[in-house]
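Only one structure is covered here, and it is reproduced in the block below.
Of the protein chains in this complex, one is absent; all others appear in place.
Then we have subunit A:
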């Protein structure tokens, strides 16, 4: 699985075992996920996630991860556009979303 060209999709797994199949390029806006999937050196040294394309987040719930994934695709779809409408964020998820965004380093410029 890891020798051929990597799949265009990866799977994100939540603490409550929800699985989200995401476009790899979309998920890579998170510098943390990007590093996670990297292979380095002439030997292609990599950690488990990079080999399997399956990234588990044992501390993020499915409800939050769903919104994160929605954001990935929202961002990816609109990456070359201007005047994009805001994404709908449910107020009750705000705090947890903020913490997840911090964990995934979604505010840093990459």
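Criterion: a residue touches a chain if its C-beta (ideal position, glycine included) is under 8 Å from a C-beta of that chain, and two chains touch if they have at least 3 such contacts; residues count from 1.
The definition used in the following text is that contacts and distances are computed from a predicted model.
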Chain not displayed: protein name in its UniProt record ("Protein prenylyltransferase", "Pantothenate kinase 2", "Cullin family profile domain-containing protein" or "RNA polymerase Rpb7")
"Cullin family profile domain-containing protein"
Mind listing the subunit A residues that contact the chain we can't see here?
15, 31-32, 35-36, 38, 40-41, 43, 45-51, 55-61, 96, 99, 103, 105, 108
